[in-house]
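Quick notes on the structure that follows.
A single protein chain has been omitted from the complex, and every remaining protein chain is retained in its original position.
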Amino acid sequence: MERWIKKHLPRLVSELSPCRNCPVANTEKVANLPGQKAVVEQLENLVGILFPGCHGHAPVASESAEGVLRRLLASTARQLRDQIQRAFAYQCEVEHCADCGSCREQATAAVITLLDQLPAIRSILQEDIVAAYEGDPAARSTMEIVMSYPGLYAITVQRLSHALYQAHVPLIPRVMGEHAHARTGIDIHPGAQIGPGFFIDHGTGVVIGETAVIGRRVKLYQGVTLGALSFAKDAQGHLIKGIKRHPNVEDNVVIYAGATILGGETTIGHDSVVGANVWLIHSVPPFSKVYNQEPKPYIKPATAKPSKKPAGRKQR
Amino acid sequence: MERWIKKHLPRLVSELSPCRNCPVANTEKVANLPGQKAVVEQLENLVGILFPGCHGHAPVASESAEGVLRRLLASTARQLRDQIQRAFAYQCEVEHCADCGSCREQATAAVITLLDQLPAIRSILQEDIVAAYEGDPAARSTMEIVMSYPGLYAITVQRLSHALYQAHVPLIPRVMGEHAHARTGIDIHPGAQIGPGFFIDHGTGVVIGETAVIGRRVKLYQGVTLGALSFAKDAQGHLIKGIKRHPNVEDNVVIYAGATILGGETTIGHDSVVGANVWLIHSVPPFSKVYNQEPKPYIKPATAKPSKKPAGRKQR
Partner (left out) sequence: MERWIKKHLPRLVSELSPCRNCPVANTEKVANLPGQKAVVEQLENLVGILFPGCHGHAPVASESAEGVLRRLLASTARQLRDQIQRAFAYQCEVEHCADCGSCREQATAAVITLLDQLPAIRSILQEDIVAAYEGDPAARSTMEIVMSYPGLYAITVQRLSHALYQAHVPLIPRVMGEHAHARTGIDIHPGAQIGPGFFIDHGTGVVIGETAVIGRRVKLYQGVTLGALSFAKDAQGHLIKGIKRHPNVEDNVVIYAGATILGGETTIGHDSVVGANVWLIHSVPPFSKVYNQEPKPYIKPATAKPSKKPAGRKQR
């Protein structure tokens, strides 16, 4: 090993050194990039601010709860600003801005926007928690939901990252969203607009696209997709970015596991129910119940050993 | 940033301070809550006790294996008892117990119950490992299964958390289960009853509900749901909690990817096979083979460039 290191490392280093012609790592200023771990650390701090003492190793001591909160808010503000400034500076470089003098001010403004929304976000999350408790017979207490439900974690991160998305912060909202996706299997784009009282049960495999708009008290199960039907292209054949391509889901809709709803012009009217595994690419009016024709799997009678139940019994 | 912090932080802190009227963080005793990280740490210790040297950075040195085990068992017992005591105390407060004098004793009893079951749990897990090795052509060794298979990790955590669930420990079994869910995409409620020789291959998207009962040598693939068909409500329209709502799966059943089996009165008879993507809400007798009618996707002949194979060839 040591011989190989001595002999071949210099060549390998020069082959791997940041190259100027490749789409990534093509910048000398790579040191200025936001760090994923730093972003996730600040995200966890924000979650800790919203739910004091409910996560993490060392719960807050009650007598100093306000002091802890003050310190946590101030340090999160400073460090998140630093990361966001790096993200603006990166964007500035990619877009060949004349001058990045405003990156610091933009970053400060974005952080203030987020922090000012925290009380409102917590209040919306309370409605999400109540929706989970009332929607899941397995839930024993609201604290169980706060401490363990992946659906609540995913929507908490989405509501936080959505505030930064609205403030046009590059990179960081998506890093936050993909952290939640990695942890929960729930992939909600930071751009989605989601009303209060939102509950996702189980959640693995859920995909909610950037331009989806979801009303109040909506309930989803695992594997639901609110996705794009097709992608518009420009004259050069490149995808057009930023147009509405994901569905609208109105108030009080329930969507069961594995249903797929696609298209920016598709609206699920309020108080509708969409059954499991339904494939839906057109709008349905309010109070609809959308179900697949009842599937009739073929049940082959026992061969290895005859069962006492009538042979050829079919699934109704 | 600093100006904003100085001016606005006090207001934000007071808006975010633990509130008395909201469903979470409505307690001065939040400091007594179990910590997720502490619970996960003890869970990892338990896994390390079951599979010594197979996980983690620093494998056990063979000459002191018993000493390491002794130290690990004692420290896990003490720390897990502390976390469980917090969980009982939280429950006690939520339910307005007159007095929580017994939380410590209850916690000690629960930990002892779990530890006493460890040899039996390890022996059942050996059968799970053998089932994985014999059920997966990609498995090269049993150690590969122990070190990397998500299905084994999920069932290991479930067997541990199930012991605490049976001892009526609040919060903690679900925190353990959701940790495994986050890591594996496999969501098994700690309440489920699962026989030995259980193997889940790939696993992402599997959901097994609280009241499911699974026999011996059952094999599942990714995306299988053993779920509830509907939720019973009481006269006030609230969900009734704690009733049997998930299926029974008898011995030697194989359930292929994406199958959905629902309902507390649904029983899959022993030695049955349930095909991929089947939707099943009624019981089937032993030795059944349940398949969807063979799907016939429409295959549009090549348009961009004719293929040499006969046009209009259909999928059989």
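Structural remarks
First chain written, first letter: the chains are A and B, and each begins at residue 1.
Just so we're on the same page, contacts are C-beta pairs under 8 Å (C-beta built on N, C-alpha and C of every residue); 3 or more make two chains touch, one makes a residue touch a chain.
Predicted model only: the values in this text are computed from it and were never measured.
Contact with the omitted chain, checked across B:I49, B:V94 or B:A167, is made by B:I49. Only one of B:L9, B:L69 or B:V213 touches the absent chain when the whole complex is considered: B:L69. The residue touching the chain not shown here, chosen from A:V175, A:I214, A:V253 or A:A302, is A:V175.
Where chain A meets the missing chain, the touching residues are 1, 4-5, 8-10, 12-18, 22-25, 28-38, 41, 90-91, 94, 170-171, 174-175, 177-178, 181-182, 185, 187, 189, 191, 204-205, 207, 209-210, 223, 225, 227-228, 231, 238-243, 245, 258, 260, 269, 271, 275, 278-280, 282, 284-293. Hidden from this view is one chain, which touches chain B at 49-62, 65-66, 69-70, 73-74, 77-78, 81, 108, 111-112, 115-116, 118-119, 122-123, 126, 129-130, 133-144, 146-150, 183-185, 202, 204-205, 222-223, 257-258, 276-277, 295-309, 313, 315-316.
Just so we're on the same page, only the chains that are shown with their structure count from here on.
When chain A is laid over chain B using CA atoms, the rotation angle comes to 120 degrees (nearest 5). Put simply, the C-alpha centre of chain A and that of chain B have 22 angstrom between them.
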